[in-house]
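A single protein chain has been omitted; all remaining protein chains appear in their positions.
Let's turn to chain A:
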Amino acid sequence: MMRVLCLAVAAMIAALAQPVQAQGRDAILVGEVSQHEVLVRQGFTGTQLLLYGAIIDPASRRSDGDYDIVVILRGPTEAIQIREKQRFAGIWINAENTSFRSVPSFYALASSAPVRSMVDQRTAAIYEFGLDYLQLSPTGSIDQEQYDRFTLGLVDLRQRMGLFQQNEGGVSITEDVLYQARIDLPSNVVVGRYVAETFAIRDGRVIASASSEVQVRKEGFDRVVAEQSQRNAFAYGLLAVALSVFMGWAAGRLFALV
């Protein structure tokens, strides 16, 4: 109630000040990521990305202060099968499984306030605001109860691996203009094209959005190893065998001197 009132007042003031310009002009969101390329190589133990930007309201020089910001960083999607263990004759075995066609390999959300207080469920589902609203595209027929169980299991697993994150309150807004959020990329991220999206939300509606890309790729020695293990599998295998035989032999010779 307070919020609506404030907003109405702000809108009236803006309308009085610049009656022509305010008409039909949307807020502009400018988003940026601290680095557009993440190189995975020796010594890589994960990194932190800074997602920042500004909200500009054409009506006034600065935005009128009642925006919320949601930032989402999303990795390449994968098709996966997820299995569930159940107790059977005293031991735990894989019992049921289901497949999802589009699971983000990485998903991190940061927002300036709890998502539930910003938008209704429908909007949250449309924009996938939060781990509860991921669209995983299950294959085949699956009942809702089973779907929920598997989704919870998957989200919990990936959260503990640091691959799914949800940090409500992780976006800080300065002077109603600048926003920033920090997102940790752990060392076990997959390589590929990551997309960072920023949404400005007012009155339960997304009023502006911006997106930018981050490329995560292997570099140097690790890139060569990863590529050769697939392109020249035979030679790579021979190299691994040769390495182990050589090291075994060399150790024998070295220790014979001691």
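Heads up, the rule we're going with is that a contact is a pair of C-beta atoms (placed from the backbone, for glycine too) under 8 Å apart; a residue touches a chain by one contact, two chains touch by 3 or more; residues count from 1.
In the analysis below, contacts and distances are computed from a predicted model.
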| item | value |
| --- | --- |
| Name per UniProt, for the chain absent here [options: "cytochrome-c oxidase", "Branched-chain amino acid transport system permease protein", "Probable membrane transporter protein" or "Phosphoribosylformylglycinamidine synthase subunit PurS"] | "Probable membrane transporter protein" |
| Sole contact to the chain not displayed, among A:Asp26, A:Glu84 or A:Glu213 | A:Glu84 |
| Contact footprint on chain A, counting only the chain that is left out | 40-46, 78-85, 90-94, 97, 99, 150, 153-154, 156-157, 187-188, 190, 218, 221-223, 225-226, 229-230, 233-234, 236-241, 243-245, 247-252, 255 |
